[in-house]
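All protein chains but one are shown at their positions in the complex.
Chain naming follows the written order as A and B, and within any one chain the residues start at number 1.
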Amino acid sequence: MLETENLGKTYSTGDEALRDVSVTIDGREVVAMIGPSGAGKSTFVRCINRLVEPTTGRVLLDDRELTGLDDDGLRNARRNIGMVFQEYNLVERLTVMENVLSGRLGYVSNWAALRRNFPPEDVERAYELLGLVGLDGMEDKRVDELSGGQRQRVGIARAVVQEPKIVLADEPTSSLDPETSRDVMDLLTDIAVDRDVPVLINIHEVDLAEKYADRIIGLHDGALVFDGPAADLTDESKGIIYRGDEPPKSGRPVGSSEPTDAGTTDRRADREPLPAED
Amino acid sequence: MAGTSPEWRRFDARERLFRIGSVVVAAAVVIGSWEWLDMSLQYVATAPTQVGDLLGRMYPPDIGYLPNTVGPLAETIQIAVVGTIGAVLIAAPVAYISAENTTPNRATYALGKVIVTVSRSVHTIVWALLFVVMFGPGALAGTVATAVRSIGFVGKLLGEEIEEIDFGQVEGVRASGASPFQLLVYGIVPQIKPALVGVSVYRWDINVRAATILGFVGAGGIGVQLFEAIDSFAWRTVSGILLAILGVVLVSEVVSAYARRKVR
Partner (left out) sequence: MYGAVLSLVVWSVASLQITPGRFLSGLGYGYELIESMLPPETGSANTARLVDRMIETIAMAMVATVGGIAISLPVAFGAAGNLSPRPVYYLSRGIISVTRAIDGLIVAIIAVIALGFGPLAGIVAISFKTIGFFSKLFAEDLEDIDMGGVEAVRATGATRFQSVAYGVVPQVVPRFAGLAVYRWDINIRSSTIVGIVGAGGLGVLLQRAYQRYMYDYVATILIAIILVVLIAEFVSALVRRRVQ
């Protein structure tokens, strides 16, 4: 179970990318985080495993607080968080297998890592995952020989081989064509069910989010403005997420099932929300 | 297919053998070199202490000596300026004959390559030794040494630049009935002018650095003072002069970078 409490990030430039975001993600749900570019989606995902250091708030994974851990503690915690990236973030001059096995680096010694000496179970799991993502027999290819879709499959295998307690995906489809995007989303949602882990996908294509996600989180200007089942995402809520329309008087993020103060700041009542166009 | 073999090796047996073999050969060469040099380990072990000791004697630098370095530093820069200009004047025809597309025939091409190679392979200080015999001690020998050393560098880079030029423009000039000299001035020079300026300024910058050591063989520049100070064990003067050299070299580097950016 992943919880964030009032997570906030202000960059050294003074840019307030994230303010007071509190969410809880559990079970095997697929959560899509949507919002316009610059809304803080990437910052949020990176604050969870502290690739970006949050300035305020807490992150808890299975009740263990990640914020405030020292380097060793953080490394151990990161082993439980798989991450998939927009630009795949593979090491291009390494082979497919080396990239997948790099997901196990947190469990092997520096010396073993240098010698590419991984335990047989890890190797077996890596082969199995390569089969699952449809890259059978490609293990010794160098990544720079692969297509974008194949690279993202390697990225997914690398995240899953970690045996994580949660998978984070940062815009996993935005460098891919529509068909490949759907394949990748299928893979990510299958993983949630098969591995019994929650998957948090930050994505800008709303149609993909609605089609694949169980639950949708909307960010606008760094603040949480929507949190609810995908079915509850109305045109009105899209307007709030994408154009910053004022939420209705309830004072809570639209669709939110529990009280939170996010999205309520600077609220001016009695303004009609504009119709959504997305 | 999945899980058929938990065995996975980054390299197969032959690749591993080759990699291990390469490392062994490289190590053997380096260790063999070390053995051949037959250096007493005792010296090696005390080397850091010795160097540290010397550096300690250099501190603090004798700032009071700095005014005395102004004249020799100016001479160092002058040697670099005149040496570079001399080199460019000689290197231009050398570049012309060592470029495949402008050289008159194979013999001139070979001659161009030989000049470039000999000039580049012999260090400034060695050229200076020879020219001190010819011109006697002083800045003239140093200037000629700087020039001769730079011919290869400038000639090579300019020659490569000439090989890149657009021959259509040259033919255009030729078609108008131009003489070979006019062809050079109107067809070729305009095309290589930015490279000419860039290479000259860059080489001047290198020559400022090189000219600091000419004094060791009596060929002028700040080196004369530096080596006198070293010979008389005036270590604080030595470090003062080194600081002055550092300053001049850094300034000339900035000037050179600025000038090269401007011509581009």
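Operating definition for what follows: a contact is a pair of C-beta atoms (placed from the backbone, for glycine too) under 8 Å apart; a residue touches a chain by one contact, two chains touch by 3 or more.
Note that this is a predicted model, so its numbers are computed, not measured.
The hidden chain, counted over the whole complex, makes contact with A, B.
Taking the complete complex into account, B:H123 is the one of B:R9, B:H123 or B:K193 that touches the chain left out. Checked against the full complex, the candidates B:V30, B:A107, B:V185 or B:A257 give a single residue touching the omitted chain, namely B:V30. Counting over the whole complex, subunit A has residues 49, 51, 75-83, 85, 87-94, 98, 102-106, 110, 113-114, 155, 158, 162 touching the chain that is not drawn. Subunit B residues in contact with the hidden partner, per the touch definition given at the top, are 29-30, 32-34, 36-37, 39, 43-44, 47, 50-51, 53-54, 74-75, 77-79, 81-82, 85, 117-118, 121-123, 125-126, 129-131, 133-136, 139-141, 143-144, 209-210, 212-213, 216-217, 223, 226-227, 230, 238, 242, 245-246, 249-250, 262.
The definition used in the following text is that only the chains that are shown with their structure count from here on.
With each centre defined as the average position of its C-alpha atoms, the distance from subunit A to subunit B rounds to 53 Å. The residues of subunit B lying in touch with subunit A in their complex are 1-10. Put simply, subunit A touches subunit B in their complex at residues 95, 97-98, 116, 118, 120-121, 123-124, 126-128, 130-132, 136-137, 139.
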